[in-house]
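For this view, one protein chain was removed and the others were kept in their places.
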Amino acid sequence: MARQSLQPSRDPQDYPFTHRLRTRFAETDAMGIIHHAAYLPYLEEARVEYLRAIGHPYDSVRAGDAETSGGREGGRDFAVLEVSVQYRRPLRFDDEVDVALVIGAVTGTTFQIAYLLSVGDEVYATAVTVHGCVDGRGRPARLPAWVGELGGP
Amino acid sequence: MARQSLQPSRDPQDYPFTHRLRTRFAETDAMGIIHHAAYLPYLEEARVEYLRAIGHPYDSVRAGDAETSGGREGGRDFAVLEVSVQYRRPLRFDDEVDVALVIGAVTGTTFQIAYLLSVGDEVYATAVTVHGCVDGRGRPARLPAWVGELGGP
Amino acid sequence: MARQSLQPSRDPQDYPFTHRLRTRFAETDAMGIIHHAAYLPYLEEARVEYLRAIGHPYDSVRAGDAETSGGREGGRDFAVLEVSVQYRRPLRFDDEVDVALVIGAVTGTTFQIAYLLSVGDEVYATAVTVHGCVDGRGRPARLPAWVGELGGP
Partner (left out) sequence: MARQSLQPSRDPQDYPFTHRLRTRFAETDAMGIIHHAAYLPYLEEARVEYLRAIGHPYDSVRAGDAETSGGREGGRDFAVLEVSVQYRRPLRFDDEVDVALVIGAVTGTTFQIAYLLSVGDEVYATAVTVHGCVDGRGRPARLPAWVGELGGP
């Protein structure tokens, strides 16, 4: 199984892409802060916007559109194999959060993403997700070639 | 389009089935109560347990197993066409909630369910969902015959 | 108890405010569409943006800031007393949804909001929420005066 190897930097300069989102009231909990489970959809939303920004919208990756997914072999999903989050300060309702991300540790079938979540100049959380490429039936599949070009050294 | 016609009774005796669940901390919000959106999965969980209790587990309905779904024509989903909830008292973390339900207003392709949510003897909420039967591609389909037998007069 | 009386129009022209959001993959379900429970946070997000747009951010309403909430008496919450949603077409992953809203049926302690959810020119859902004003301890309280000015005839 793939193993998290990325160490998320706390310097925004180390991240080539940032997506801004706003926390929802529905995501708060009785401690008055954003519930820790709500961060995972934040990471996912940032991933989706990143794929769109680089011309490979996740919708097309899933549908297997030849020109965007590089796939003549049909659709692909980037299944989450592993996730870790370090919560440093509590996010609150209505915070505007910058989710920065960078791809790394690309192999033939997996890749990793490191994340930095900040509000203004303050770091609120860091995270890493490990992804595996699967086909429409959930079976491991080779990554589209364009993914490899994102995370190279 | 189907239109909600059931009026949920506030008397538990009017409901043939009850499912007990416990609220989660993840479902609370910054008001210190269960967020109103969390009630919809409660209703769904009760529906699923009801279908299991009467010998038609939703899994089998979706898969189109002949003996349980009555379907030789393949799987069915009971899409939600309409939902309404009346919140009478706020549920809180760790409450044990009894979700009672009754089916009614069955037509050839739709049915309705009325719900009563209580904690102990107190009514906390009532709700109604309207469902439409769809096939595996989301197209309207006839209800399995056994549904009609549940909601009759 | 307050009772839903608004009938949501299907004409975007009847709504003074619109908020655009994008559906998340986390909000999809195994039917391949946006799960019906995910719509409630969409309505809430649109309410929050509306309050911000008219100069009464919900954060300030909750904190009881005199200048924005009209409250010398402390914070207010707009508790959800009732919600109903009519699902007309299924939203899908990555859809850009316009959530239009209008306030109406304002009383001394409650108000209602009607919603129209569309993608492009197509209506996907309509909804109504009924809200009651409560103080920091969840007790019914008078609405700030500015709410009344929003929903008047």
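Points worth noting:
Chains here go by letter, A, B and C, matching the order in which they are written, and residues are numbered from 1 within each.
Here, contacts are C-beta pairs under 8 Å (C-beta built on N, C-alpha and C of every residue); 3 or more make two chains touch, one makes a residue touch a chain.
Just so you know, these numbers come straight off a predicted model, no measurement behind them.
Contact with the chain that does not appear here is found for just one residue of A:Ile54, A:Val80, A:Ala105 or A:Val119, A:Val80.
Counting the whole complex, the residues of chain B in touch with the unshown chain are 24-27, 40-41, 44-45, 48, 57-59, 93-94.
Residues of chain C that touch the chain left out of view are 25-26, 28-30, 32-33, 35, 37, 93.
Seen from chain A, the chain kept out of the figure touches residues 1, 4, 30-33, 36-37, 40-41, 44, 62, 77, 79-88, 90, 138.
FYI, only the chains that are shown with their structure count from here on.
Between chain B and chain C, the superposing rotation on Cα atoms measures out at 180°, rounded to the nearest 5. Among the chains, the centre nearest to the mean of all shown protein C-alpha atoms is found for C.
Distance between chain A and chain B, defined via averaged C-alpha coordinates, is recorded as 34 Å.
Averaged C-alpha coordinates put the centre of chain B at 24 Å from the centre of chain C.
Residue numbers of chain B whose C-beta contacts span two or more other chains: 30, 32-33, 37.
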